[in-house]
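To start, the structure itself, in structure tokens.
Only one protein chain is missing; all other protein chains are in place.
Showing chain A:
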């Protein structure tokens, strides 16, 4: 029945392993390539080069000013203080609408996670208003709030609120039952449960909602300013673009557009990336 094993048993005495280093550094090129800003900078440089080449090939700076011409116009605008002033006007209104939208979205979703009726309310309102372009409400807003900041803030809130509420609510629903129960186990309920457990646990979704909301708000603001920028006597960035197009300063139009893009990149790169690095990525909730 039993067969004699052909192989021998053996034991090895293990000495501490010192001859081989336990950690090694990656080569410099690979370490550099790990930096997101470097990879993105390379992409931007390539795009700028293509743009410059295309503009020179086309040779009509009324239709397509080159990258260098746009840079010069941008530089002039910045130095003269005209662009920073316009950007300031736009950003102040943008932040007002954005913050108000966030507050409302948070209230609406908190209501939605705690009551059945709140859930239905959020569901109905989001499906009604989310597909509605904010700019379509502008005529109505002008009628209600007159020509001025309030109409702009109204359409901005509309553009931020639904996207953010939808994302936040989806994030809240995705919080695991175990984590909720752990929170309730320690006596948390109502708003404290939302603040201590749901908000941090749903932060990846909330952040993506904030990003989408930011982009929507920016878009809506520029579009609204294109329609009626100078109403309150001081136009924003959208008005700057519109005015310069009327006067056929195409390079300035491009400079205005570039500022919109640059602010977008800056907010994405500095604000949201920092926020993500300090929170969800540090906590291992997002790669």
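Note that a contact is a pair of C-beta atoms (placed from the backbone, for glycine too) under 8 Å apart; a residue touches a chain by one contact, two chains touch by 3 or more; residues count from 1.
The rule is short, and it goes like this: contacts and distances are computed from a predicted model.
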Undepicted complex member, UniProt protein name, chosen from "Phosphate regulon sensor protein PhoR", "Isoquinoline 1-oxidoreductase", "2-oxoisovalerate dehydrogenase subunit beta" or "ABC transporter ATP-binding protein": "ABC transporter ATP-binding protein"
Hidden-chain contact residue, picked from the options A:59, A:131, A:190 or A:284: A:284
Touching the absent chain when the full complex is considered, from A:55, A:166, A:197 or A:255: A:197
From A:50, A:79, A:182 or A:248, residue that would touch the chain that is not displayed: A:182
Where the missing chain touches chain A, by residue: 176, 178-179, 181-182, 184-188, 192, 196-197, 200-201, 203, 279, 282-285
